[in-house]
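Complex shown without one protein chain; remaining protein chains in place.
Let's turn to chain A:
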Amino acid sequence: MIELKNVSIVFGQGTVNENKALNNINLKVKEGDFITIIGSNGAGKSTLFNTIAGTYVPSEGQIFANDKNVTRDPEYKRAKYIGRIFQNPLLGTAGNMSLEDNMTITHKKGMKWLRRSLNSKTREMFRQQLVQLKMGLEYRMKENLVMFSGGQRQALTLLMMVLSKPSLILLDEHTAALDPKNAEIVLELTNKFISEYHLTAMMITHNMTHAIEFGNRLLMMDGGEIIFDIEGEEKKALTVEKLIQKFHELRHKTFENDRTLLAED
């Protein structure tokens, strides 16, 4: 699937502000993995995602997708097989366009040409897909997305991304900007889609309970390194207390300051 070999990212190389955001990361994402990622602010979680997605080019190291070296591939090329959802629910959809137009653009990846694929057949297909969200959006297909709530837009982004069948999805705290109720709905949908469509996923979260509850594998990051990588039965046995203890053991730093950031719920 996706493999990172000795990947480092250095910002402002050679200046006084030099900052190693990722330090020699080695990571192999297997097909069907659902990985949750935790770590305090500045741990390098988002940088890791940006590197996998192609927004940042690694200062060192290589990235492989299905055994192909994609280290230098631009973001738009990798987007054909990597789906990504951001914290900002507005980034996934075009607000000044209607729901059906948005779905037309996103239901297939890759360059678009002079075809018009929005017709009664695709419209019906979109309608059926929208039913899965249970938000009544299937009756609002001609409305502009600015009229929709952040939760609805994020749920849509999720659905549209799933429809395009990516081999890996990156979820960067995609529920953090939503109100608790919507966050829960979107998270449930995420879990449902990942298991139903057998997706390979990575999810950054600030919520340790979620990190433990969801997925089959958990990564903990600190200072640009993956300090803890656990999966399977071992992960199932985790508790919030054990995680905090583990962090302390590994880093000899107190986690207390971070308890506010890593919400336990």
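Going forward, contacts are C-beta pairs under 8 Å (C-beta built on N, C-alpha and C of every residue); 3 or more make two chains touch, one makes a residue touch a chain; residues count from 1.
Definition applied: contacts and distances are computed from a predicted model.
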Please identify the absent chain by the protein name in its UniProt record; candidates are "Protein phosphatase 2C domain-containing protein", "Glycine--tRNA ligase beta subunit", "ABC transporter permease" or "Fumarate hydratase".
"ABC transporter permease"
May I ask which residue of A:L27, A:V57, A:A94 or A:M141 touches the chain that does not appear here?
A:A94
Candidates A:V57, A:A177, A:I227 or A:V240 - the one touching the absent chain:
A:A177
Would you indicate which residue among A:K5, A:K20 or A:K109 is in contact with the undisplayed chain?
A:K109
Just the residue numbers, please: which parts of chain A touch the chain that's not shown?
74-77, 79-80, 83-84, 86, 88-98, 101-102, 104-106, 109-118, 144, 150, 161, 164, 177
